[in-house]
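I have a structure I would like to understand better, so I am pasting it below and will then ask my questions one at a time.
Yeah, one chain of the complex is gone here, protein chain that is, but the others are all in their spots.
When the chains are written out, they are named A, B and C in that same order, and each has its own residue count from 1.
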Amino acid sequence: MSYQHIQEAAYEANMQLPKLGLVLFTFGNVSAADRAAGVFAIKPSGVPYEELTPAKMVIVDFDGKTVEGNLRPSSDTLTHAVLYKHWENIGGIVHTHSTYATAWAQSQRDIPIYGTTHADHNTVDIPCAPPMDDVMIQGDYEYQTGFQIMNALKERNLSYEEIEMILVGNHAPFTWGKTPAKAVYNSAVLETVAKMALLTEQIRPDVPRLKDALIKKHFERKHGPNSYYGQ
Amino acid sequence: MSYQHIQEAAYEANMQLPKLGLVLFTFGNVSAADRAAGVFAIKPSGVPYEELTPAKMVIVDFDGKTVEGNLRPSSDTLTHAVLYKHWENIGGIVHTHSTYATAWAQSQRDIPIYGTTHADHNTVDIPCAPPMDDVMIQGDYEYQTGFQIMNALKERNLSYEEIEMILVGNHAPFTWGKTPAKAVYNSAVLETVAKMALLTEQIRPDVPRLKDALIKKHFERKHGPNSYYGQ
Amino acid sequence: MSYQHIQEAAYEANMQLPKLGLVLFTFGNVSAADRAAGVFAIKPSGVPYEELTPAKMVIVDFDGKTVEGNLRPSSDTLTHAVLYKHWENIGGIVHTHSTYATAWAQSQRDIPIYGTTHADHNTVDIPCAPPMDDVMIQGDYEYQTGFQIMNALKERNLSYEEIEMILVGNHAPFTWGKTPAKAVYNSAVLETVAKMALLTEQIRPDVPRLKDALIKKHFERKHGPNSYYGQ
Partner (left out) sequence: MSYQHIQEAAYEANMQLPKLGLVLFTFGNVSAADRAAGVFAIKPSGVPYEELTPAKMVIVDFDGKTVEGNLRPSSDTLTHAVLYKHWENIGGIVHTHSTYATAWAQSQRDIPIYGTTHADHNTVDIPCAPPMDDVMIQGDYEYQTGFQIMNALKERNLSYEEIEMILVGNHAPFTWGKTPAKAVYNSAVLETVAKMALLTEQIRPDVPRLKDALIKKHFERKHGPNSYYGQ
């Protein structure tokens, strides 16, 4: 069985991260899933972007076991595996330490919805999952990170299809989507929204959240059944 | 009838947006009007800048009806149409979500005039139109956005020839000018002025507005009947 | 008489401004003086950097009269002329609207000396000349700007050889030096020091100024009779 298609998709998506200014050195990773085969291709751990090739992408199953590849997969592989296992409609996941999104994660605050750039992509504040309990951290940390993400959505009554991005408290963002390209797109959107939200609070500390009518309108322009954005 | 001249002008102007750092992905659009023909060329909706060509620019009339082109025009087309219809001396319009200008829009504050960089281009604070009423948002949103912009100028007794840029509250900036190139220039000026104004308030929270003599002098250097800037 | 040498020096120095990120569009100008000939070459007004050539640099005398060239010189030419006339050891002057230095100018604050990056170049706070009186603004504005700069140094008992940079309140920075290249270097240093000073105050609002022993040591490493920096 050939995994070349997801290796190429993962490679292309990983190479977008430095181009979009979302990673320093190797501080990020993208995976691409083949749901029929029950596996995903993911960046090898600690390999500089300029040395990556499609063939170096490691093939891992949804329990986190390496299926093909000589390199060790990303240290965050188990988080990816958990999310693929539980969210059956996603085809790509991205993790970065992009500057502004990470600063919000470090502050352990949700990113409030302040404008239409945010509402074009999400109808809610971007959630920040709380840091894990010490027992979970000391245990199977990356595996538990996946559950921490899922629990944070559950507590807010959000599905992974309603919001495709999250902050992990004290850590950094994760994003996902139907394809790895969409997940990368979401990472860039998140970084921009994170920067705009900080600047907005600096310009006006008592700024209110966006009102419901605008949230609804902008999201539905792009995503509703009567959407009229794009071709 | 050929619309090639405005398609090329709109194409060239759209391609300036990523070069000037004013857009992420497809978060912006420029149009170029042929006033004699009563139409404008505008970016197709959601098409990445690297895939644009002059021929892909959609031709639309001042009521927002597509006259020529197979692609769907920008989702903001009706806002452009309204402004062309009511402002008879403009030849280009730009909409972006540039970071600093958008942060001011999200804060729903006018950008105060703090220095000569601002005064070289405008004699007044850069207006921020308030968010629309819910009824208008739920109705013909982009069409109403055009009126929201015109009303915000009217309330301040400003003509579209006195100021060529505005923020739409909770949304983002629009700029215009005699040509699409001038409208793009105005978008870059606005982003710079927006960044400088935020930094100025951070350096000195009680900073006063620029005094009238300097506002007058700098604007007239570039724009008055005795202007002496440029060739 | 040929002015080619100062035209080339002014051209080279002007072209450094966009490369160093110090100007947007045409918001800056550099001049290069031939003191023996009593003239300087300066950027023509409003001409984009990509269209500049050495031959387009306008030759002006120290009273501000054009000696050679078909283009109108920079609108700030009289400020340059006044400074060349009164400061006999300078060979180049730069004016920009670089973002952070301009924000300090708009705030009308001197930039406090907070660290050795500042002290490597200056032993004092970087002065901010106050905005001019209205009568001076309405009169020969650019000419008076030169005197406003000289007066601000005089009030602080500083010579133009002790400090090679200043902010003009509400406007933007001017820098100078023995050569136009040195004046451009000073503009880049000023922008960096301005950014660092703002960030320093954000990290610690009650931060004290640098102590005298460090000011003296760092300045003398680079500039004193026993300097030991460089070749």
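Going forward, a contact is a pair of C-beta atoms (placed from the backbone, for glycine too) under 8 Å apart; a residue touches a chain by one contact, two chains touch by 3 or more.
As the structure is a computational prediction, the values presented were derived from the model and not from experiment.
Out of C:Lys65, C:Lys154 or C:Lys217, which is the one that touches the chain we can't see?
Touching the chain that is not displayed is residue C:Lys217.
Of A:Arg35, A:His86, A:Arg109 or A:Arg204, which residue touches the hidden chain?
A:Arg109
In the complete complex, which positions of chain C touch the hidden chain?
Touch set of chain C with respect to the missing chain: 114-117, 185, 188-189, 192, 195-197, 199-200, 202-204, 207, 210-211, 213-214, 217, 221, 228-231.
If the missing chain were put back, which residues of chain A would it touch?
Chain A touches the missing chain through residues 24-25, 27, 44-47, 71-72, 75, 97, 99-100, 102-109, 131, 134, 137-138, 141, 170-172, 198, 201-202.
The working rule: only the chains that are shown with their structure count from here on.
Does the chain-touch network form a line, ring, star, complete graph or other?
Here the contact pattern is a line, an open path with two ends.
Would you pick out the residues of chain C that each touch at least 2 other chains?
none
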